[in-house]
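Note sheet for the following structure.
Here the complex is missing a single protein chain, while all its other protein chains stay put.
Residue numbering begins at 1 within each chain, and the chains themselves are lettered A and B in the order written.
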């Protein structure tokens, strides 16, 4: 959309845009291009020479059981985080919507995880679940459940899911609350007059009207699980035990900076870029269609 | 909502309290842990009420010392690094985006469409997907272990630009015309009228970006190797050397709480603008 009224200047807009354009050229496009180029190359063990190997890196990637496992892990992880996160936040939002007294206190308290860094969240949960001294681990063992996320991959996955969901509760909660509060009270009152109890009203009116919000949060949570959870993984399991909680973004880091496989890491980066593009397109196409500029 | 059932209201409160407990428990535990000595905590199960070691623990955390197996760098220094990083990123992003959005909305110039799309595309390139080469660029520019290296690559994303663009499009044309008749040139209009009108968006973005900058993990992990340039979220991870017993958990927990304080403070104080701005940004 264009504004009708514009200023006239040949040089000023360029000056204004320069900082952003310069920075994104140097720190976005150039490295992205490099990643693209590197993904088609292979370095020898000493890092001395590089040769062009075309799509070999990609082929190797998709034939590597480790990579495919990482894909599966990431998919599993993000579905869990999205479903559990959305489910819990929805429940909280529904009940928060009914309350008038003390709402501010609850809201503020529930907002706090947003302020906590993912890395710190990881550390906090790891502290509670630490097999040797964690309080929760202790309670679990007392009830006969032998918790050890350092050895058991399911436990490890559970841990990072819990930490990730805990962090996202605030965000999801806020959006659901806003969504619920934008439903006209008259609809709900009409349903009540028609004889629908609260449970019925929720399923036939509120939930359907929340579906844009739900869908939006679904996309956001998946993106979050894919990318923003690096810190949680690094501070708790470091991708372990073995490689069982090595989500894609963690693997890129590990292969590139620990295992020094630049070509493979670059190829993984390119794949991740493609995934982000797809997710962003979905987000803008289907979710933000309603937004008028 | 409609039924005035006290039963249902009480139940709602119960759920909310449960929610708050679940959400707040880790934080409470962290606080308790930070008030005991490391030995107290290692004894399973650790005490559930605060102890008396509050001052000692926080002192050790803030100023270094302590006998942990991992890093014992002073947290005070790390808090400072985090603070500077977060502020530079926040202020930098807001300033750059205000200027870019202004250029895009209020001027006509060749290649405007291309510039717009270039900026748009960067939405699709979070730092996590290009860590390798970006690291190389930063390294080549000699920016490792510097504030510049920590902040500049993160300072030019598109979300802020889009938020401001969206807002500028709602400013009535007549204000620009009146300003022109009054004799204001473009930068004068920007400074005297556009920016003051953008106050709410700026406030919301301030909160979001400050937290984003403060909580940055992956990027600082790559570009800082010397202890005195660690932001506090990295510092906390480095305190944990393998094996639970070797870590001084009380100090770790104290650090966790310290790391949480500034963002929590910003969120609580700016809650009103922040919530509105967050929901409006994404919608």
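Just so it is clear, contacts are C-beta pairs under 8 Å (C-beta built on N, C-alpha and C of every residue); 3 or more make two chains touch, one makes a residue touch a chain.
Please note the rule applied: contacts and distances are computed from a predicted model.
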* Structure fact -> Per UniProt, and picking from "Carbohydrate ABC transporter ATP-binding protein (CUT1 family)", "Allophanate hydrolase", "Purine hydroxylase delta subunit apoprotein" or "Probable tRNA sulfurtransferase", the hidden chain is "Carbohydrate ABC transporter ATP-binding protein (CUT1 family)"
* To do: Name every displayed chain that the left-out chain is in contact with.
  => B
* Asked: Which is it among B:14, B:76 or B:178 that touches the chain not included here?
  -> B:178
* Structure fact -> Hidden partner sits against subunit B at residues 172, 174-175, 177-184, 188, 192-193, 196-197, 199
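Keep this in mind: only the chains that are shown with their structure count from here on.
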* Centroid spacing, where centroids are CA-atom means, of subunit A and subunit B in whole angstrom -> 16
* Structure fact -> Note: in the complex, subunit A contacts subunit B through residues 1, 3-10, 12-14, 16-17, 19-21, 23-24, 26-35, 38, 91-92, 95-99, 102, 106-121, 123-125, 127-128, 130-133, 135, 138-139, 166, 169, 171, 174-175, 178, 185, 188-189, 192, 198, 216, 220, 227, 230-231, 234-235, 249, 252-253, 256-257, 262, 265-266, 269, 272-273, 276-277, 280, 291, 293
* To do: Give every residue of subunit B touching subunit A within the complex, in rising order.
  => 1-3, 8-9, 11-13, 15-16, 19-20, 23-27, 29-30, 33, 41-46, 48, 96-97, 99-100, 102-109, 112, 115, 118-119, 122-126, 128-138, 152-153, 155-156, 161, 165-166, 169, 173, 176-177, 185-187, 189, 211, 214-215, 217-218, 221-222, 233-234, 236-237, 240, 244-245, 249, 252-253, 256, 259-260, 263-264, 266-268, 271, 275, 278-279, 282-283
